[in-house]
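Submitted below is the structure of interest, expressed as structure tokens.
Only one protein chain is missing from this complex, and each of the others stays in its spot.
Chain nomenclature is as follows: A, B and C, assigned in order of appearance, with residue numbering initiated at 1 for each chain independently.
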Amino acid sequence: MRYLPLNSEDRSEMLARIGVDSIDALFSSIPEASRLSRDLDLPLRRSEMETQRLLSGMAARNTPASSAPFFIGAGAYKHHIPASVDHLIQRSEFLTSYTPYQPEISQGTLQAIFEFQTQVAALTAMDVANASMYDGSTATMEAVLMAHRVTKRRKAVLSGGLHPHYADVVRTVSKMTDNDALSLPPDVFAAEDLAAEIDEETSCVVVQTPDAFGNLRDLSPLAAACKEHGALLIAVFTEAVSLGLVKPPGAMGADIVVGEGQSIGNGLNFGGPYVGLFATRQKYLRQMPGRLCGETVDADGRRGFVLTLSTREQHIKRDKATSSICTNAGLCCLAFTMHLTLLGEAGLRQLARVNHANAVDLAGRFAQIYGVEVLNRSFFNEFTLRVPGPAAEIVEHLAQKGILGGVPASRLWPGEDLDDLMIVASSEINTDEDRAAFASALRGIA
Amino acid sequence: MRYLPLNSEDRSEMLARIGVDSIDALFSSIPEASRLSRDLDLPLRRSEMETQRLLSGMAARNTPASSAPFFIGAGAYKHHIPASVDHLIQRSEFLTSYTPYQPEISQGTLQAIFEFQTQVAALTAMDVANASMYDGSTATMEAVLMAHRVTKRRKAVLSGGLHPHYADVVRTVSKMTDNDALSLPPDVFAAEDLAAEIDEETSCVVVQTPDAFGNLRDLSPLAAACKEHGALLIAVFTEAVSLGLVKPPGAMGADIVVGEGQSIGNGLNFGGPYVGLFATRQKYLRQMPGRLCGETVDADGRRGFVLTLSTREQHIKRDKATSSICTNAGLCCLAFTMHLTLLGEAGLRQLARVNHANAVDLAGRFAQIYGVEVLNRSFFNEFTLRVPGPAAEIVEHLAQKGILGGVPASRLWPGEDLDDLMIVASSEINTDEDRAAFASALRGIA
Amino acid sequence: LEEGLIFEIGRPNVTGVDIDEPAPFETRLGALEREEPIGLPGLSEPEAMRHYVRLSQKNYSIDAGIYPLGSCTMKHNPRLNEAMARLPGFGDIHPLQPESTVAGALELISELSRWLMEMTGMPAVAMSPKAGAHGEACGMMAIKAAIAARGEAATRRIVLVPESAHGTNPASAALVGFATRTVPCGADGRVDLAALKGLLGPDVAAIMLTNPNTCGLLESDIVAIAEAMHEAGAYFYCDGANFNAIVGKTRPGDLGVDAMHINLHKTFSTPHGGGGPGAGPVVLSARLAPFAPVPFVQEGENGLRLVEHVEADSRSFGRMAAFHGQMGMFVRALSYMMSHGADGLRQASEDAVLSANYIRASLSDLMTQPFGDQPCMHEVLFDDAWLKPTGLSTLDFAKAMIDEGYHPMTIYFPLVAHGAMLIEPTESESKASLDLFIATLRDLAFSALDGELDRFVGAPHDAPRRRLDETRAARNPVLKWTAPAQEG
Partner (left out) sequence: LEEGLIFEIGRPNVTGVDIDEPAPFETRLGALEREEPIGLPGLSEPEAMRHYVRLSQKNYSIDAGIYPLGSCTMKHNPRLNEAMARLPGFGDIHPLQPESTVAGALELISELSRWLMEMTGMPAVAMSPKAGAHGEACGMMAIKAAIAARGEAATRRIVLVPESAHGTNPASAALVGFATRTVPCGADGRVDLAALKGLLGPDVAAIMLTNPNTCGLLESDIVAIAEAMHEAGAYFYCDGANFNAIVGKTRPGDLGVDAMHINLHKTFSTPHGGGGPGAGPVVLSARLAPFAPVPFVQEGENGLRLVEHVEADSRSFGRMAAFHGQMGMFVRALSYMMSHGADGLRQASEDAVLSANYIRASLSDLMTQPFGDQPCMHEVLFDDAWLKPTGLSTLDFAKAMIDEGYHPMTIYFPLVAHGAMLIEPTESESKASLDLFIATLRDLAFSALDGELDRFVGAPHDAPRRRLDETRAARNPVLKWTAPAQEG
């Protein structure tokens, strides 16, 4: 087998040194009745060529985003990722290294994490950011738990504009822990009155902007309401590129900012791996979940970086830890940092502008289609369309015409009477022709 | 522009340090009349995304070998290349380094070349090999020139089984240098009497095995004839994998062995870059063209590698050099070495056996088609078919049916009355289904 | 050459990405346009390339040397898997594309599930957990849901965790709202069965047991433990971090396990990437299967079907994360499994165990083992008793390994061994590599015993950094770059 360096000669010599007759002697602690006395009912080893053929065959039964005019968002976004990013994250020294517990020979990863933390803090306009969570949804769940710890309260209020998967994740954990998670109904027009839901048991309000329908939300009034009641404001985003153009949550008074970082540096990957961003105010630092990298000096006084404040973490604090997270999204946060470094301030702003411009253009095209209505007053690169008829069928029709045209709201909020809504995104990857093709196809169907 | 780190501020500061007012002042040595006073009539800069889109569009107008049952050889062969090879040659330290003129910081490349030279010598059963030539055809040309230098004669005899492009390259240089290159007519059945063509002016005989029609040739009798007349025997191969199964030229008395190394570690690439292999006997070492890596020690006595015997080369010997070659096929020879190291003796032999088995199987299928005839008595993974009608049309028909089915002999030897012959290769990449589809399609056409 | 931070070498008006100016348009941002600068530096592409290449060169990696971290399973990461995960048909599909356009993705998830179920002997698997600890939480949630379904939610709130457990175990149990109680470890390094039985009662929901355990030992009483748990009305959660030792040799389902997460990034070699991403699918027994979270892929009449929501008649406990799990890792893991096949997977486990025992047998005359010299599984545990006379610590010994060109083993874990040194070579090392590693450790050990303290106390000497001051980092946390104060 090509991956196994030992051959039978080696194995014999090693058994001899160990002083046993056979490999099975080393497995003798398995109760005899429990030893597997047959081969696993699975195929035998395959050559690289054959494995590649089979997997390529499966891959060929999917329609890649790059092969069609593509307008799907709703929590995961397709952007152009510079070729250098993928090259760099595949460097052996990044790809095949472990969590940097031995800092002297892990400065590459550690310095990159330190850069990541600084970038995330800057993007969100917050004081401190951690070294990543699994994804935006679990980061949101962790934020809620952190708010409970900080406030010593147990009720979260979830906006109806929060991505429904995120809300599900929070609700699932809340149910398990006998905490309260009050979910508002789907809030298509960003019209809900969240402040009215805050009471003295409320630990936090969780609100997303741009929200799941694409609306931009001014969080400042809500922040004031939270402050008044001693609750924390948790701001969520699923499209990190938006932060290049819109007011950051930190500037609107958020206490914790969490979000999905996939759209910078990371591909769609059918939903994972992604990278959860997590930032908060300095005063809550010790209640923060997740790994942190900090600056220090070595024995010669040179600057260096180490993992720090691990007394918050599971491997030290065990059941008193601020989170059970161990493996996080290391390589994805590296890709995020590399892409953002390539963009820089000027590039990110320009990228965000182009995204917005493309979405505005697309919305303008739809506005001219009879029976179709753009519902948003404001948006970044994604908005909600009302279509004449079930959006799920329209999306399927579009797919058959070779256009991946959005997400039916009914797929995200089943049973909520949103059947005629679809959520549509347009990023820098869409050409004029793509948008024209989409509008024309929709005109034909709608 | 994303690749240019200087911005206008930098440029101003630098001009100031230099003490000139404008960048054009630095170009003042261009005669004024010759300065380009307009923009080049070419498009302006494009984003990475746009460049990728345009090039991907061009690529999509080609039919990749991997997308169809594929049976084309005739000097370039498709084999499965382990994914690790392409990963490794893309490591910055290999990909973006220069020719190892500073050995202390180039030991990686140098040691790999030393391994390559040893592998090539072993494969060919020769004493010494160089660090690569451009490709098999130019290596053949260099071998002929070397034979002229060694024998101080000027006539080369070229077998009719030599790849016609290779023969063209030798003839072109021979014509330029007033040397004589006697080409025998296409030798479909390996029936020519090369020994009869050797005279006292003959510096070398150039013969290929497996030859361009796929025949295996026993070079031993020819080697004896060469020796008798003081001529050198130059053995050529275009399919390096064959050396895992067939008798190596060195064991049959060749004086110089040259060949194409593409088929180990390197992709098809529409014909280039490939890697020329060049090996000879120790006594001719100083007449050898191309770069050589040798072992030595450093100031601390540790083994190390350097480029050596450069007194043969153009940068020292100028017009007296053994070749004008400078840049060679560095990264391709690295890929060759990596793939061959992964194969090892056992793997190469097995790979060669599978290739031969697949070709034998394919030939067997063709033998059952009325009107189609396999002409070879012996072959490795490639043979010549006689088909009823113009092979060029049949190949085109097959392509329309989605099968890349071989090379019409008329494309290689136009005007030689070989219109009903096609050359067909089958390697480990072909499945039973591929071969069945080919045979069935050919039955339908022929 | 020292490499600065991007904030020191980059500039906000520099970019390494060319983006065309959009045609003029009217924004629709409401009044929410960003006004202040963000504070992000940019680098041109050549500068960015060099920056990160240079940073990478300060890292150790499995590609460059043995990475003997016990419990972490740093093994060879085949590049085929990277190539497969990057096929556009896997890497470039959106989780909310119409199902008709992702048939191959559902097929891959289904096929991977089949392999995981057969290898573990379990009838169900939840694919969405994002890493090992997330898988633990998933398993504990399934257990909690099952207990609630039995009407015992209020009473069964205790989870037993052995001393030697990974920290994630109690943390995950706590995340799910359980209280934990520690099970002591016997003199043989295994769970003390009698003590365990003494803890059982109607308040116990489950045990979380790593098997093979973190001492590198197989819990030989495992069947008895499972029976005891089940008799007491509790569940048996198995931490699958060390599953790589036993694939093809025994099946957790056959041992009585109710739930076990599988670290695809350990056992099945999806690369660690300097800390992630991982993937932690959880196999479930028939008793827990009904409570599995959404989403999942279901065999339907017309082929595979994706279930994304808790349907009316379902007992699913909910959702662990957005979308469908770590698809990128799924592809890599399946590529790894298909390459090995049933025969190769078993051989890999055997070679991993063989190599660990080879190291044990080659060092046991010099270094002490907390539970005596007995065969281990895929990792071997030493303690610091043998170092006592030298005055050196496990940390000193570990740091000295760096100067020899090696990454240290896992140290100070598990907590049941004093000054633990946990070595896991994996099946990826050649005998020559093992021999050199052993020779180096022996040389270091002799050196320590001979009192050559300088080799240890100041170590590492030859790494990109000397020993770093972790206390200072924690005392005054500097967690991001801030611009130095302007002069003037």
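For the reader, a short list of remarks on this structure follows.
Methods note: a contact is a pair of C-beta atoms (placed from the backbone, for glycine too) under 8 Å apart; a residue touches a chain by one contact, two chains touch by 3 or more.
Quick caveat: nothing in here was measured; it's all calculated off a predicted structure.
Contact with the chain not shown here comes from a single listed residue; of B:I325, B:I369, B:L385 or B:L418, that residue is B:I325.
Among B:A122, B:L375 or B:A446, only B:A122 touches the chain that is left out of the view.
Listed for chain A, the residues touching the missing chain in the whole complex are 1-5, 7, 45-48, 50, 82-84, 86-87, 92. Listed here are the chain C residues that touch the chain not shown: 1, 9, 18, 44-47, 49-50, 53-54, 57, 61, 63-65, 75-76, 78-79, 339, 405, 428-430, 432-433, 436.
To be clear about the criterion, only the chains that are shown with their structure count from here on.
Chain A and chain B have CA centres that are 47 Å apart.
Centroids of chain A and chain C (each the mean of its C-alpha atoms) stand 19 Å apart. Chain contacts: chain C has residues 11, 13-17, 19-20, 43, 45, 49, 53, 78, 80, 82-83 touching two or more partner chains. Chain A has residues 2, 48, 52, 82, 90-92, 342, 428 in contact with two or more other chains.
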